[in-house]
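Following this message is one structure expressed as structure tokens.
All protein chains but one are shown at their positions in the complex.
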Amino acid sequence: MNPSNGTFRKRGVDYPVPEEMFTLPGEYYHSEDIYQQELEKIFYRRWQLACREEQISRPGDFIVVPVGNESIIVSRTKRDEIKAHFNVCRHRGTRICMEERGHFENGVIQCPYHAWQYDLDGALKGAPLMRDVSGFKKEDHSLYPVNVRLWGGFVFINLSENPAPFEDEMGALFERFEAWRLPELRIAHHLPYRLKCNWKLILQNYQECYHCPGVHPLLADWTPFQNAVHDCMEGAVIGGYMELTTEGGSMTMDGLAAAPPVCDVSGDDLQRVYYYSVYPNLLLSPHPDFVLYHLIRPVNVGEITNDCYFLLHPEVMNDAKKMERFQSAIEFWDMTNRQDWAVCEQMQLGTSSIRFTGGRYAPQEDMLYALDKELLKALAEKK
Amino acid sequence: MNPSNGTFRKRGVDYPVPEEMFTLPGEYYHSEDIYQQELEKIFYRRWQLACREEQISRPGDFIVVPVGNESIIVSRTKRDEIKAHFNVCRHRGTRICMEERGHFENGVIQCPYHAWQYDLDGALKGAPLMRDVSGFKKEDHSLYPVNVRLWGGFVFINLSENPAPFEDEMGALFERFEAWRLPELRIAHHLPYRLKCNWKLILQNYQECYHCPGVHPLLADWTPFQNAVHDCMEGAVIGGYMELTTEGGSMTMDGLAAAPPVCDVSGDDLQRVYYYSVYPNLLLSPHPDFVLYHLIRPVNVGEITNDCYFLLHPEVMNDAKKMERFQSAIEFWDMTNRQDWAVCEQMQLGTSSIRFTGGRYAPQEDMLYALDKELLKALAEKK
Partner (left out) sequence: MNPSNGTFRKRGVDYPVPEEMFTLPGEYYHSEDIYQQELEKIFYRRWQLACREEQISRPGDFIVVPVGNESIIVSRTKRDEIKAHFNVCRHRGTRICMEERGHFENGVIQCPYHAWQYDLDGALKGAPLMRDVSGFKKEDHSLYPVNVRLWGGFVFINLSENPAPFEDEMGALFERFEAWRLPELRIAHHLPYRLKCNWKLILQNYQECYHCPGVHPLLADWTPFQNAVHDCMEGAVIGGYMELTTEGGSMTMDGLAAAPPVCDVSGDDLQRVYYYSVYPNLLLSPHPDFVLYHLIRPVNVGEITNDCYFLLHPEVMNDAKKMERFQSAIEFWDMTNRQDWAVCEQMQLGTSSIRFTGGRYAPQEDMLYALDKELLKALAEKK
């Protein structure tokens, strides 16, 4: 970095950096009021990951997706479409599905309380004894709909009644990662975590490798932080990659590949681990030999669930010997995840101090500064 | 129902129904502010069930009754009267009784902190070293009194300093159920429950059988919901009954009576199960062969305790063979209770949704609409 001209040199390129990048004050991780605004203006308004298509593979299958304080039913219709609805009966507001996932027999969504019945498109089909109620029309009492869009085998939802175009937010993903043929991949493993930190701290943690040498010695060996490159910032998508130092390497305990290259992955992609954050709740990491993603869900202002999934081609999953080797990737990421969770939880604790009024970002944390500005813009939106 | 003239036909009678019965918005089950108002204006102001007289059978016996955030001591004096007082020492505010129930030796209520002593009427009898304190008079420092009234072996209390007449609220009960000779009955069994729902949802659940076919298949077999009749709405009392389809039947696993008819029960009453709600915390269900009642206590805006008691004549309780048969009633109601609790808890969850702004009641839910209006009237009272 050359302070005289405000640029930052990384991998031979001079990037412009803002002169003074201050962090947010600590209240942004602790204020109940700010958290409620984030739910309203981000989680109840933006496109976000719900699940993988494969998690509701047959018509009638459903999965219940928590979004802040809301509960959303995502299900597959008989026409093989994916639909989503608020998990709320239109009669008296009862939560319809108690299970985390299941199957609607005969395509009927039935409230457990007074047995009102909806079809998989959310239309009210049965409402006992309501026939003669003055002014009551079934067509006015469909389940509250939630918008759905699909990409790469992922199901995205948007709770808003007037959602922004999916393409504006997610378009940057469409052209990327085609070589991985994401829709063909399947969940090979799931690591569920629950963390005591604000949801934004996980996104920050994912967008800088300034912490890697100290926090992740093994990761820093396989992909030195000097090799970090940002190559995308568009809509909800911020991303980059890190170069693997070992040829044919990957993020495993010994640094060697955990599986054959995924589908059509070739060339430079064989030496790169991508880290794409898809605001606000998906962290997507295509590796040469597998795809890792995290699904972040706020539980309250200081707590999240963080579900880490590994995607593989079914051919690999059907090969017991290959899956044995794959354990090394799971072990590596479980270890590395926990290293991150520990420091995120420490940051949650420290930022509540009366003395902490903000700090200075390092140049390598410029993406965090960008995330902070996006947050402030979102919070300034009208209700 | 005939929408043109706004009546609802039930068992051959045309009842008038309101044209448009909307439910309360969801906040009434979730707002901390509304809950605090309900405590102040209902639980700290209305007559409500405290316990059965038999629970404090000897002079000096006491039971500690939680009412919202308050704790009330109900005890029997040497003159065999029942008195109630706030469980708060007049010296420095210490909670006097730690136990749920017990016996005051020698008729002395003594604070565990500084040993101030009160008699069973609440009068301050001993206050060590306070004799010479300027302006201090024992007669100004009696325990804070709570009003007490008795009916049917039940002890009712009212925390207000200016309670409404007991007769106005509870008068509708006085003439009813004399055949059961309620004061002679004793607690034969107690099922304690703790539920994650607002207290009003249990009262609503009790006042409609619209949910019975789906939620309670067995109950609906013994007493089809078409047989439901409302026969009382006066003061704090709302009630009705359901007709048993089986002669000599009752609410048990096999639908047959669990015990001989209670005391003088005869005629139509042998084929009826009564469901009377005594606002705000007693649900009273005389059956031909036993009496069931629920005591509802709010713990917080989204949680209650619900104590279910079975009353029998001591003659039945002293007969081991009859009590063996009686298990069938306990089993039936425990099963049926849990079916209700599950849907009430689902309704608590769903009504918190941002999308739920209220729904339409079915004609069979007209009593809920009446309850809602009573609530709004109570909340509109002055502080």
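The first chain written gets the first letter, and so on, giving A and B; residue counts start at 1 in each chain.
The working rule: contacts are C-beta pairs under 8 Å (C-beta built on N, C-alpha and C of every residue); 3 or more make two chains touch, one makes a residue touch a chain.
Computed from a predicted structure; not experimentally measured.
Visitor: Decide which residue listed in B:53, B:70, B:307 or B:374 touches the omitted chain of the complex.
Guide: Of the listed residues, the one touching the omitted chain is B:70.
Visitor: Can you list, in ascending order, the chain B residues touching the missing chain?
Guide: Interface residues of chain B facing the absent chain: 44, 69-71, 86-96, 98, 112-115, 128-130, 132-136, 141, 144.
Visitor: Against the chain that's been left off, what residues of chain A make contact? List them.
Guide: Touching the chain left out of view, chain A contributes residues 1-3, 6, 19-20, 23, 26, 210-211, 213-215, 342-343, 346-347, 349-356, 358-364.
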